[in-house]
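Below: one structure, written as structure tokens.
Subset of chains shown; positions unchanged.
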Amino acid sequence: MDRIYNRIAGQSLERIAALSDGVFAIAMTLIVLDIRIAAPWQVHSERDLWLALVALGPRLLMYLVSFMTLGIFWVGQQTQLNLFARSDRTLSWIHIAFLATVTITPFSTMLLGQFITFRIALAIYWLNIVALGATLLWSWSYAMATGLGKPDVVDEATSRAMVRRIVVAQVLYALGAALCAFSTYLAIAAIMAVQVGYALGLNWGGHRTRAPG
Amino acid sequence: MDRIYNRIAGQSLERIAALSDGVFAIAMTLIVLDIRIAAPWQVHSERDLWLALVALGPRLLMYLVSFMTLGIFWVGQQTQLNLFARSDRTLSWIHIAFLATVTITPFSTMLLGQFITFRIALAIYWLNIVALGATLLWSWSYAMATGLGKPDVVDEATSRAMVRRIVVAQVLYALGAALCAFSTYLAIAAIMAVQVGYALGLNWGGHRTRAPG
Amino acid sequence: MDRIYNRIAGQSLERIAALSDGVFAIAMTLIVLDIRIAAPWQVHSERDLWLALVALGPRLLMYLVSFMTLGIFWVGQQTQLNLFARSDRTLSWIHIAFLATVTITPFSTMLLGQFITFRIALAIYWLNIVALGATLLWSWSYAMATGLGKPDVVDEATSRAMVRRIVVAQVLYALGAALCAFSTYLAIAAIMAVQVGYALGLNWGGHRTRAPG
């Protein structure tokens, strides 16, 4: 029986990684599809085109924010999968749930790009980030509870660092989103600041070698 | 000659898995593309945006249902591929047929999301699920008949469990769909209930370690 | 120096396969995107929906034809890659050219689905099939000429069979397309007949174990 388990589980980790790379690749590319000149037939001069492109500013901004979001969570999921020795049916479903939150990103990105001054749009975008972090945290907690981690690699310290890092990131995102009380632009700027910090590998309560993002 | 066979077949299983991961990843992401504010130019206040989002309810519901459908059949196909020792030309074509039913899912999802109270839309969605199950059952039956399964892993019990599980699932989906006689919402709720059951790994006539979904 | 060559070349075959699986997966899924109710706001009854779906007939037909086309050429390319021992820069570019003809398929499919009674649309679709076959033939001829095939697997007989099979298929497609002189539907039916024949593995001048499609 174990032989079946291990074979299926072994495959699973690879298939989860392959499906995830596909979903991330598509989500990263689709968020660009929405950046298009609204009324091309009204563009008659270089100046018209320039103004039309300037009008795309909010969407270009949201594309940057979402590309970083997806990049951070892609690295985060990859780091987890690299620390797992095997998978099981429940872990597969947790990652399918994680991928569901990834596929929602193009929707919340388009919404905020379209209605960048609306708090509801920002709230939905923030909830999307919360869902991305929550499913990733769920994945790690489940894997630790069921001993799916690589025994010779994952110790208590690593585990605590992973959890702390995700929690701290989410707290920072929440504080950033809260700034929409003053201005949605301010909130987006704050979220971007947190993302750039993670992309650059600044460690707020995380340990570099296992940085989940 | 066997050397050729084995090499090509060996590769095939990997290529089938890779193509499938790609098709599933795209189908899972495309079903979101259809969730967009119908008339953004009519949205002038937070309240307008909220109402516009509420109007997207049916599409969000269908997105959830279809994401679960695709997740279940992705796990189901993966479980089968993990139990096969090799592939052949016919099995490749059976899985290409299976992928055809996967690529149709975004269409039937959009259709039911758009016309959620129409029985024809629900019937087409249900036929899509039937086609997904039928091709997967065809794949398993063919593999068993031609001895493509891993000899040391796949025994009579496993085989019976796989077939029984797919058949039972399809019977439950059919019963759920039949509820559209009363209300399409009721039918969709019943289909979701079956899906959640499978996602949670409840075993109606299936054996956990080989659960195809 | 050889060590560099082999490493890079070895990787290349895998990367070509991975890129190809991605392109085929997306092309197979995108040809569905075009199948959508033209004027949903005009659908008020089950009967309206039924008529709207019937009106989608030509697009559904073209979806089937193109899915089979893509399936045949995916299997065909895969068979070739499995028979190659290594790749080089030129072979990579031949396969990038092949993928260009794959990415054009959704365009020619949409065009013929939209203008199914127009000879120009059919001619373009046929030229697409010609380009798919020509690049695959180019790939095989180049690989044979430069000795990239697996020495212990690929012999004269295999090589001749591969070439003959592609040529025969293209002749049959050309004859089918020529029927548009009478009716484009007749031509499409003939092309489908050829495809079904290949999908079922009927061997017109090909050898089953190396059937390129």
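To keep things simple, chains are lettered A, B and C as they appear, and every chain counts its residues starting from 1.
Just so we're on the same page, a residue touches a chain if its C-beta (ideal position, glycine included) is under 8 Å from a C-beta of that chain, and two chains touch if they have at least 3 such contacts.
These figures come from a predicted structure and were not determined experimentally.
Participant: When 3 copies appear, how many make the full set?
Facilitator: Identical chains making up the full complex: 4 copies.
Just so we're on the same page, only the chains that are shown with their structure count from here on.
Participant: Rounding to the nearest 5 degrees, give the angle of the rotation that lays the CA atoms of chain A over those of chain B.
Facilitator: Rounded to 5 degrees, the superposing rotation is 90 degrees.
Participant: Have a look at where chain B meets chain C and say same if over half of the interface residue numbers show up on both copies, different if under half do.
Facilitator: Under half of the interface numbering overlaps between copies: different.
Participant: So, what's the distance in Å between the C-alpha centres of chain C and chain A?
Facilitator: 35
Participant: Compute the distance, rounded to whole Å, between the mean C-alpha positions of chain B and chain C.
Facilitator: 25
Participant: Please set out, as single numbers or ranges, the residues of chain A touching at least two other chains.
Facilitator: Touching at least two other chains: 22, 25.
Participant: Quick check: in the complex, which residue numbers of chain C touch chain B?
Facilitator: Residues 17-18, 21-22, 24-26, 28-29, 31-33, 35-37, 40, 43, 46, 49-50, 53, 67, 71, 74-75, 78-79, 81-83, 150, 152-153, 199, 201, 208-211.
Participant: Hey, which residues of chain A end up touching chain B in the complex?
Facilitator: 1, 3-5, 7-8, 11-12, 15, 18-19, 21-23, 25-27, 30, 89-90, 92-93, 96, 99-100, 103-104, 106-107, 110-111, 114-115, 118-121, 124
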